[in-house]
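One protein chain is absent from this view; the other protein chains keep their places.
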């Protein structure tokens, strides 16, 4: 089969021919219909410090996908050949403390698809049956694949009530935009979004923001205060990983507010005033990693399958697998939200 | 001034002329623009057992209203003459255990407007400044008045997360319909509503239900199970006060689900299987009384002022104060959702 | 091996000789050191309506036990032969909605040890490795076995905060006494316990109650009100399954209080005033089934292994397995809290 691989510890990737993966007794083999590209894949493609420390070439990568089950291990009883599935990308141990108390999304021995085991930018991929998520055929494959990153946004947005609240979303990349869409679909009263890029601010309005602000404007905090009756926002959803945006978000948070943090800062924050931004404010801060298994997935399914959130506008472009370089370059340029790769033809693209 | 009064312990009411109420140092006098009729007012009008035990005639009644502040006591500093306000109808003591720990909605010494103190079916009414709720003039007076019962629905619906959940609303009277509208505005995935009356089921669809069922049909539970993948609903919002509906609701609740109860049964339930409906199911049951002061009111304001919920369709008819008998009879007939009374003319009706 | 079996659909049980159980690839074989007798076992012994509807003779029963692993299936990787384990008695499917969202304690396809599969009143028992709970050898085997019912008490008591709260425990059987011990160990301010039996009220004081009341005394509610500043109790832990006690408990609950229900009523409650006891009170009611897997088990381990709760006084008598009839009769008489059976000699009894 064909697969996009990181063959050597260096920038870039290549299309290789590999054997179709074998499967263990509790695994299933999925014929990949679409795989979407995530920021993590860009790190691997560019081969930055994080990638060099974590990825072991040669290996196919990619972790967001949807496809059809074509073979199953002998112990798999709850799925069928022919099922159309997305995938939870975290493969968990089941026996660490976190797994045993229902927090397997922060399993201490997690293996991630396309990071710690062979990924899905390929014609076929093997995954644990436990990680296969049956999906309605009403969802196009790129949307079904995007349930995985959307699950991060759902996990973030559902970590504190948003209905009738004032919400600030810092960072309007794909997951920030998803969070805006969720806040809108679940009844947030005010949804303020900040970003430095005009086209991302425009996208934020399209996804349901009630106000967008240039994160670099000098009066951001003043305008947020004006929009919230001088109280500040009830909720901060931090989706940027940018220290300046994060500090701005905490400054705009009301006394007693909740901050939910998904964005990843590439290094420690210089000069963080925890006392004034959290302690005196009586604020609550929740860090988010992964998706609750599988509570978040049910929430995801319901938001997407009922149409309360439409993920299609997030998929900017659709490419056959072999045009992966164009797709990666487009995403690296910042001009696309997400690109989808199709290993077996563009069936289901729109 | 003119006011609708219960003059004697008997059925009916009469339009009387009374002095304009005096106000204490922390009270405000409100010129009533609209007052809406609640089920409680029908109990008082009909003079049933509950009314006879609680109401002390002669007294003007009514507790849902909006109007303009025309005078203020000397200690009132946070309002102004001319402010347009709705009213929280529960006057709380401030010093009982519940008040002291932030649960004043269940104050042990509560006095209710139009029940324990003179009501608002009148040209003027005095209320504590504490109970006056400043409201946007964008809301017509009948809508501003209806914030009070809507607050009950908000308190109910916000007692458990509804976003991406499957929800059953038993009872499609005015507050049930409001709950449906809230569930829809806050992203519930499935909203099933039951009632015995076809026109209320139609209204439920208009307010956002995704499925309506005749509560008397033999296959109600089967159909709910079919709509929820044989799991049952995540959430029951019990708005009927009807024991049969309540039992049906508990039967349809999934293992681990949440029931929120606002409906009031007029007598104890003859046979209630708490063990199978709550204990074995690991279910959670929350009783609801009043509105959180004033968290619920902020939520109410935001849902209504942002347009996420439109309360206008709940007001079936608008009457000058003196036509109160027509209004009461219409509501007693079951053909109207809510009627509004206007003591100073129909300005603001639609 | 020897095992206590229900051989026919009738009262009683007999000591039989059976083959040592075989084990599947994910199971372990446990040499039982002690098994404790539960109320459920008494139902099976007496062969009441519930037992007749659920149990399929011939079958060994019993579901509370501790012992040593003597053999393991080939897929078991997280345990070792020689491990000393207790057992979670609920064998869950892992794929129903509840299991998938972390609520496997209310699995829709649960099989219970000694009820739906062969039990532990035997020299050996096979259980899923998943259900084996490694336990410190500092715990005597009867205490290690009693972690299972103690887990029910922990699940109940930990469902609402008890620290600095006023708590009423209705019913002072073994699990009620455990709940009292937990409330005491976790800082409840006032622990009132009710029962009809004087010796159980005495036991309640020994386990940490601050006040005990005869449930049949006419002034129970008055005395609870006197002990709580006329407020009522913050928390009701209903451990009796007796409708009169349950109603008394709800009557004593404060407005805004929490009721947690573990006791099982053998039939629906006649005349249950849900409106006054739950709705108007703004009360919260939580039904409890099983133990959270395995959050409750970690809590159990920590309470028992640190000595914060001492379970030894709950084990009234210790018997060799063959004296099971004496043990059952003693428990049926109501004169014992719990009895322990030892299939391989009384080693570890005290």
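So that you can tell them apart, the chains are marked A, B and C in the order they are listed, and the count of residues begins at 1 in each.
Methods note: a contact is a pair of C-beta atoms (placed from the backbone, for glycine too) under 8 Å apart; a residue touches a chain by one contact, two chains touch by 3 or more.
Quick caveat, the model's predicted, so the values are computed rather than measured.
Contact with the undisplayed chain is limited, among C:185, C:203 or C:293, to C:185. Check A:52, A:217 or A:269 against the missing chain and you find that the one touching it is A:269.
The missing chain, though absent from the display, is touched by one residue of A:58, A:198 or A:282; that residue is A:282.
Mapped onto subunit C, the footprint of the missing chain covers residues 154, 158, 161-166, 182, 185-187, 189-190, 298-300, 302-303, 306, 308.
By the touch definition given at the top, subunit B reaches the unshown chain through residues 78, 95, 97, 100-102, 292-295, 298.
Within subunit A, the residues in touch with the undisplayed chain are 97-98, 103, 105-106, 108, 229, 231, 241, 246, 254-256, 261-265, 268-275, 278-290.
Criterion: only the chains that are shown with their structure count from here on.
Chains B-C form the pair joined by the most contacting C-beta pairs.
Remark: subunit A and subunit B have CA centroids separated by 41 Å (rounded to whole angstrom). Counting partner chains per residue, subunit B has no residue touching two or more of them.
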